[in-house]
Structures are given as C-alpha cells and as structure tokens.
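And now, chain A:
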Amino acid sequence: MLEVANVEAGYGKIQILNNLSLSAKENKLTLLIGPNGAGKSTLLKTIFGFVTPSKGSIRFQGEEISGLPSHKLANLGIGFLLQRVSVFPDLTIEENLKLGAWSFKKDSARVAQRIECMYEKFPILKQKRSESAGLMSGGQKRMLEIARTLMPGPRLILVDEPSAGLSPKIAKEVYRVLHELRDEGITLLMVDQNIRESIGYSDHVYVLERGQVSSESAADEIEKNLKQVVESWLKF
Partner candidate 1 sequence: MEQLDKKIVLGLLLIALILPLFANEYTLHIVILACFYVILSSSWNLLAGYSGQVSFAHLALSSLGAYTSGLVSLKLGIPPVFSILIGAIAAGIVGIIIGILTLRMSGSYLALTTIAFSEIYRIVISLEYEITNGQVGLSVPGLFGEAGSKITYYYTAIALVVIVVFVGIQKLVQSDFGLTIRAIREDETAAAAMGAKVVRHKVIVFAISSAIAGLAGAFLAHYTLLVSPEMATITEMGIVISMSVIGGLGTFIGPILGGVSLELISEYVKEFGNYHLMIFGLILVLVMRFSPTGLAGLLVSLYTRKRKAEQLSQIRKEA
Partner candidate 2 sequence: MNELSPLLAQLVNGLIIGSIYGLMALGLTVIFGVLKIVNFSHGEFYMLGAYASYFVSQTMGLHPVAGIFVAILATFFLGVLIEKALLTPLYENKVERKDEYALLITFGLSLFLINMALAVFGPFQKSAPALTGGTIDLGVITLSSGKVLAALIAIALLLIMLFIINKTWLGTALRAISQDRDTSAIMGINAKRLGSIAFGLGACMAGAAGALLGPVFLVYPIMGTVPAIKSFVIIVLGSMGSIKGAIYGSLLVGLVESLGVFFLSPAYRDVYSFLILILILLFKPKGLFGGAQWNN
C-alpha cells in the first residue's frame, strides 16, 4: 500500500531521516515506535508532503507521491490525524465535517450522505452539530478529527500519537475506534509513545532510531521482547 524507500529528509541543514525504508501493508495497522528524536513524526510529515525529502522515494499504491504538495494527497485517499488538536475551532462541527469532504464538494448528495454516516458512527457530533468545535472537550475533538478524516473514505490514514493529552479511558476508546477502522479495511500507519497500549492493537511494528529502522517484526513477537527494546533506547 505504502512504500518508503531510502528517504532522507530534515529541517534546513539538520537531517532527521537517514536512508529510511519501510512499508505499510494493506489492511494492517503498522506501528512506529522509537525514542524521542528518532524521526517518527518527521516521517509522517514527509509522507504527507509537509517536509520535502531530499532523497528517496515514497510510493502509495504504486504511485510516486514524494514531492507532491500536501493538499493533493487528500484526493489520492490519504488522511492524516495530527498529534495536536486540529479541529477548526471557530467553525461549527458540521462545517468541520463538511471540509473533510472538500475533495468531492461538488457532489452535494454524497457530502450529505457522508455527514449522516459520521453522525451515525459518532452520535455526540450530531447533538452538537451547530456548536463551535473549539468548545468541545478534548475527547470529543479527537472523535471529530477522526470523523472528519473518514469523510472522504481514505484508503490510508497516518496517525500521530492518537492518545496524546487524553485520559486513559478516552484513549482506550480512540484505540478501539482505530482498530475498528482497520477491520473495515483501512490501512493505518501510526506513531505512538504509548507503546504498551497501542502494541496490542497493531499488526506490525517498526522500531526507529536516529532516523533509521533499527528493527521490525510482527507485533506479538515484539510484545514479548518489549522490555529489551525499551532498555536498549535508554543506553544512549
């Protein structure tokens, strides 16, 4: 589904990703873990075109997407859930959802149908549809972000720290929803620090260190050696 090959990227003169290669398989939840500064978030930003790679290739469904401007990726069927709160605070919840349908805005019947579909999935959003999104609680904002990402029916979603800043109970709910999406056939590439929680929902795990993949394995395998992996980060 998504293949990253020999990518180098960074900010200005500081290079973060060094010859990094990995892939996300169709209908799987691929998890990226690693110590702070390993380049996990930078990788997601590079895939989505916010950071331009200086080298390497990024292919989505066989098509080269590196160097494409970010706004073109939504039309290709790629979604991105940011770590920070990213609802449009002064837009209503319904307007937020509508913008998720920007890529097919001319098809108003489909837009209405998709919004209705999201309301079914997340009833709380329907209740508050004409309120400003900025007034919702943290957990509700996250649900709105997920619903908005699902509006165009993406094939692949990049997820950055989905539980950051949320209470454990709501975090669990978020993981449950993400897991459901995978079962519905959406491919997920997720970065997470909350390893213990997220690893149970994942299929495949990459460990990133200093901008490179240091190891990869099936999720249940790494779960057994988790202690060792984390200890190895603490050494430097």
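Here is how the candidates were picked: all candidates are chains of the complex that A comes from, given by their letters.
Worth pointing out:
As a working rule, a residue touches a chain if its C-beta (ideal position, glycine included) is under 8 Å from a C-beta of that chain, and two chains touch if they have at least 3 such contacts; residues count from 1.
Since the model is a prediction, treat every value here as computed from it, not as a measurement.
Among the candidates 1 or 2, the one that touches chain A within this complex is 2. Contacts from chain A toward candidate 2 in the complex involve residues 48, 50, 69-75, 79-80, 82, 86, 88-91, 95, 98-100, 102-103, 105, 148, 152.
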